[in-house]
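Missing here is one protein chain; the remaining ones are kept as they sit in the complex.
Showing chain A:
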Amino acid sequence: MTQAVLALQHINKQFGHGHTAVTALTDANFEVSAGQFVAIIGPSGSGKSTFLTIAAGLQTPTKGQVLLNGTELAAQSEKARLAYRFNEIGFILQSSNLIPFLNVTEQLKLVDKMAKRPFQKDRAAQLLKELALSEVATAYPSELSGGERQRVAIVRALYNDPSVILADEPTASLDTPRSIDVVERLANEAHQHQKAIVMVTHDQRLIGNCDVVYQIEDGVMTRQRG
């Protein structure tokens, strides 16, 4: 088996101390390889977002380790984690992923500015075409529909060519047909571009395209399929 791009081992996460302590994750184990589209499904409050923030290095686990391409995240400096997040992780949030005062193309230009390289015009055009956004390349987020906004978020996440894409309920603000469309596109990107994509959702109907499904309930994670 190929090495996992992202692996989380024996993760525990507790908020607070004493009798007010909340255990968000208990001994969670997880891995995803390049080209895999993985879903994490669970009800609200089950620990899905906590899991993603730990995977992204935004929070440190109380116990356990996060390995990205075999290197442990906790051992890195804060600065290295920021660079790791910028270079290796693409994030798609429920909503408000986009910067309100940048148009669609400028959202991508910003990534290049931060990476201190010239704007990758062709790459931008190709990704926008792939996600059927060429028409709205100069529109501002407020002028886009919810589905378009989430697709722009996908383009933005893919644009920097990260090894992993983490999507936290990317369809939460969309109706069912649009949700299915967005999820299909995510699956497509994983398989076509050999990306490791992790999607968190509470919607059972959206996991048909997933290669692996993890179930999470009250902080306990179990591998369901794949």
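Simple rule for what comes next: contacts are C-beta pairs under 8 Å (C-beta built on N, C-alpha and C of every residue); 3 or more make two chains touch, one makes a residue touch a chain; residues count from 1.
As a working rule, contacts and distances are computed from a predicted model.
Note on the omitted subunit: UniProt lists it as "Putative hemin transport system permease protein HrtB", one of the names in "Putative hemin transport system permease protein HrtB", "Biotin transporter", "Succinate dehydrogenase" or "Cytochrome c oxidase subunit 3 family protein". Considering A:Lys113, A:Lys129, A:Arg205 or A:Arg225, the position touching the chain not shown turns out to be A:Lys113 (whole complex).
Touching the chain that is not shown, out of A:Asn87, A:Ser145, A:Thr176 or A:Thr222: A:Asn87 (per the contact rule at the top).
Of the residues in chain A, those that touch the hidden partner chain are 49, 52-53, 56, 58-59, 82-87, 89, 91, 93, 96-97, 99-102, 106, 109-110, 113-114, 140, 156, 168.
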